[in-house]
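Of the protein chains in this complex, all but one are displayed in their positions.
Each chain carries a letter (A and B) given by its place in the written order, and its residues are counted from 1.
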């Protein structure tokens, strides 16, 4: 059976609420939890495959130029080396998310320092690693100075899709009683998923099977087919467990392409795992940004002008531009608007999606500027935000789907104990530490995508769900077992969820926070179909169905099935809802920080996030997504920055010792309020994305708290001690 | 002398370059111990050697003759998990699960360090009694990165079991 649902209108049937199992939304533990905590969940590099060879990538030691010769003979003479592969099909950049086609190929042409140029294949990892560090090759590198590396001085283009202008911002800035015009910098970030990029490829002469750490097998299969020149039918991609993605595993990257090509050439299984340094250097990073925010407000604090401009960077030929202004399009009102996104073309590693592309750096900057404006007006910053929530999308005029910002600001302030009294800096001190608080709004556009899933009722009454959708830590295994359990009247442990295998129907992929809402809707559609046939078998109307714990209107479902399985392919697609509304998750962050008055060190002592993202599918895993976002907010605010060498553009701090992601001690107890309100226009399950919302603005709340604590107004993220000190000293 | 891993004896590799981590994963198929950085910068590879937690990526397997190694597989199994492993599941002390075996090995060894009365950077006094507070646990667990950001839940999971163990003892 096939069931197809294209959603043109809000779905107010709330089908999940008609289920009788009572598991939807519950804080259930993950079904794969025991496998993960006992180390028995297999990640891509861990499959034990007989005769598997080890591949290690060789990377370019210069910014731009070409490889003129590789001394393969010398390499082959090294202990254990079986092949040196520099096949022109090998890729030199990761595919961007949803590309569904090969990225740049041809390892002989070099576009950035650290780009893969060849693969060494050897019997053991130790042999391959050594040979890769010692492969002799000749190259012509373009002269230092002739290669654009600095976004400020490089040629730039305007990203028209992200830019707009309405009214007269300059005039509003001239005439409004309160204005701010501020410039900010944010530094580059990396996803730094703890599992490095890894793939094992097997080739049987016709078919390529690849275990790879990927977020979106539904697109990745097309990328891999395009790279290798195979038909999709002859490619199978398996990503059952993915050790974190955060954007870095959206597209097929260099190691997967190299493993596949090597396996095909050598007719032996080949494993390629990138070193941490290679992951940092050759996988995409979040572009650094320069931003300008102009805000004009009337005497009551209502915005009359809103301007947000950004300069980001990427390699020539890349279509991706960090969408810094995404939330600025609709978050606050102001009739005179100007948004402008420019992209500089430089030769650093690929800029690509890192968790919450755009909002991750655009929102903290906007929210820091809002704090300056609140101070300038003399209004409470929560109040300022409440006053500027638009009725409709100020750019397109479209209505919003469920809009939770005001609720989040109010209920968040209440739960945090927000003091709306005077907000001069340096009112509170504990020994050497200034203490202060800050607030910021959260917003992350919500998207849904086409998705397919197969749901099967087995003869014994249990069920299974199959899709190539992945669970990268997001909770897909859990929520799909709950959705199917709710709809089919089964305890979730009776629903086997099988993910991450392209032999299953195409899901939406995990990215852009659209996974749960999209694949959940497809599972719902399949279950609805199954419920229809069950009703038919039971001789009742669908709406009279009462199924729970495997019993349908008093009769075991297994009896109704009569020894046969019942299976349906659910196919969900967003229709007009995607065009008729502006849909976003919203929220509010409240942070308390301590700033050392001698050293400028900052510690977050308390943080709360209040979020509204439609239906909560599993209160435990949803909360986990939110706290993960808060942790990233803290990293963005305080520690994370890529340091690019000015002479060749390489990432100097290309490891986890010097690229500082937060550690346990950086993170206090975190509070999360999930202010559930079903959003009928968001998806068929009334849910919106939550994977990224938790970091869309949070760093702004911390920046504002740093100012409130210490008087240090800083216009650069992250706010490391040096920057805090400088801003305090200027005071 | 051979190396003992989770009570099983194994011959050491011939190539002295093999790290303890790669020996576990590639040579004897114990893939529960994870490689996150291979340079002592993330803690995913944490195992317990002769009672002490270490980063197995920075240790040459050949130097472990006669040592007793406990890996995540030796701490508990899906059918017989440790209390801490169950507490991680209950508190959702992980998301992708990749850092998790390291976190659990680390926390398991940490319990003994507390029992020994060893201070940490977060201890107010170097010589007095050390209370098991979240701040103490956070400092002591800081060698285990979690990029998914499950930290707050990990601390809850650990505090729960540590407190339960303390209660059981008294």
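Everything below uses one rule, namely that a residue touches a chain if its C-beta (ideal position, glycine included) is under 8 Å from a C-beta of that chain, and two chains touch if they have at least 3 such contacts.
Rule of thumb we're sticking to: contacts and distances are computed from a predicted model.
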Exercise for review: Could you check which of "Molybdopterin dehydrogenase", "Fe-S oxidoreductase", "Aspartyl/glutamyl-tRNA(Asn/Gln) amidotransferase subunit C" or "(2Fe-2S)-binding protein" matches the UniProt name for the chain that's left out?
Suggested key: "Molybdopterin dehydrogenase"
Practice item. Give the residue, chosen from B:31, B:46 or B:100, that touches the chain omitted from the document. Key: B:46
**Study point:** Selected residue (touches chain absent from view) among B:9, B:79, B:127 or B:169
**Key:** B:127
Review point. Which of these, A:130, A:189, A:268 or A:713, touches the one chain of the complex that we don't see?
Key: A:130
Check your understanding: For chain A, which residues touch the unseen chain?
Key -> 59, 61, 79, 113, 126, 129-130, 133-134, 277, 432, 598-601, 603, 638-639, 643-647, 650, 652-654, 657-658, 660, 662-666, 720-722, 725-726, 729
Study note, to complete from the structure: Residue positions on chain B contacting the omitted chain are 15-17, 19, 38-40, 43, 46, 52-55, 57-60, 62-63, 106, 109-110, 113, 116, 118-121, 126-127, 138-140, 142-143
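Assume only the chains that are shown with their structure count from here on.
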Check your understanding: Contact residues on chain A for chain B in the complex?
Key -> 29-30, 32-43, 45-46, 48, 124-126, 130, 191-196, 241-246, 273, 275-276, 472-475, 620-621, 623-625, 627-632, 655-657, 661-665, 667-670
Exercise for review: Report the residues of chain B in contact with chain A in the complex, numbered from low to high.
Suggested key: 15, 17-18, 22, 25-26, 29-42, 44, 71-73, 75-78, 81, 85-86, 88-90, 92-101, 104, 122, 134-135, 137-139, 141-155
